[in-house]
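Have a look at the structure below, then the notes.
Right, chain A next:
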Amino acid sequence: MTLLRVEGLEARHGLLHAVRDVDLEVREGETLALIGANGAGKTTLLRTIAGAHRPSAGRIVFDGRDITRLSPHRRVKLGVALVPEGRRLFPDLTVEENLRVAAAAGRKGRWTVDGVLETFPLLAPLRRQRAASLSGGQQQAAAIARSLLTNPRLLLLDEVSLGLAPVAVDGVYEALQPLFETDTTIVLVEQDLGRALSVASRVVCMLEGRLVLEGAAGELTREQVTDAYFGLRRGAAA
Partner candidate 1 sequence: MSAVAARVERWTPVSISFTSALAALLALLAFAPLALSENSLNNLIQLFFLVILAIMWNALAGYGGLVSVGQQAFIGIGAYGVVFFSVQHSLNPYVAMLVSTAIGAAVSIPMAAVMLWLRGGAFAIGMSVVAEAFAILVSLDATLGGGTGTSAVLAFNLRYSPTQRLHDTYWAALGFAAVLLVVLFLLLRSRIGTSLQAIRDDEDAARSLGVRVLLGKGVLFVLAGAGCTAAGTIILAWQLSILPLGPDSVFGVNWTAKMIFMVLVGGLGTFEGPILGAIVLFLLQTYTSSQLGVWYYVVVGGIAIGVALFLPRGLWGAVQERFTIQLLPVGYRLRR
Partner candidate 2 sequence: MNWANAVLHGVLLGGLYALLATGLSLMFGVMRIINLAHGSIALVGAYMAFLLTEHTSMSTYLSLVIVLPGALVVGYVLQLTVLERSLRGGELVPLLTTFGLLIVIANMLERFFSPDVHSLPSGRIGTASWRISSHFTVPWFDALILALAIGVLGGLHVLLRRTQLGRELRATAADADTAELLGVDARRVYAVATAIAVATAALAGVFYAMRSAFDPFSGPTQLIYAFEAVVIGGLGSLWGTLLGGIVLGVAQTVGAQIDVQYFALGGHVVFLAVLILRAVLQAGGLRLLPRGAAA
């Protein structure tokens, strides 16, 4: 069933038109990869879905309910969670405090503080440390854990590999693996095409604010994807 439906969405940053007339559907339980070059509008799209950015036109329907005008914290209570680009942990709070803010403010469900510390064991020894003192990979794990504690039905991951060493990225994706396999609906923005295609069931590509390609991960060729990514036209599109 369709968990998220985006209709005719438009979003701007001042004069810049970041998201143009985007129509998107996300089915419950699937993992959707949202790819595209820098500045294509992926982050803006995710933020608009999460409520952190106001659209200038269009509708967002979550589980049959129009959430276009809802503030972000209300969307969290409905089950939409965004792990923001750049991690954005609260620097002077400890890891545990970061987690507990989300645990108490978000929905109740199977994720608990102890539960996420089991899923991300690297965080357990870091519980009482100031979040700002963690390494990039540790911060990313903490940020994901934090959003999980709101027990989302739709998890939006914005560039979790950004700024991390490949080894750290491996670690993050390893920890995320069980999530990809469960019934959590995930939309994942990822620059690394290979990883994106390997974890996702469906792929959409954005270019200059528009969706230019959509399809099941297994069915799209590399060529189709790179063409869409860079906006190249090689004869008729498939």
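Candidate selection criterion: all candidates are chains of the complex that A comes from, given by their letters.
The rule we apply is simple: a residue touches a chain if its C-beta (ideal position, glycine included) is under 8 Å from a C-beta of that chain, and two chains touch if they have at least 3 such contacts; residues count from 1.
As the structure is a computational prediction, the values presented were derived from the model and not from experiment.
K.L.:
Please state which of the candidates 1 or 2 is in contact with chain A in this complex.
P.N.:
Contact with chain A is made by candidate 2.
K.L.:
Mind pulling up the chain A residues that touch candidate 2 in the complex?
P.N.:
50-52, 71-73, 76-77, 81-82, 84, 88, 90-93, 97-98, 100-102, 104-107, 146-147, 150
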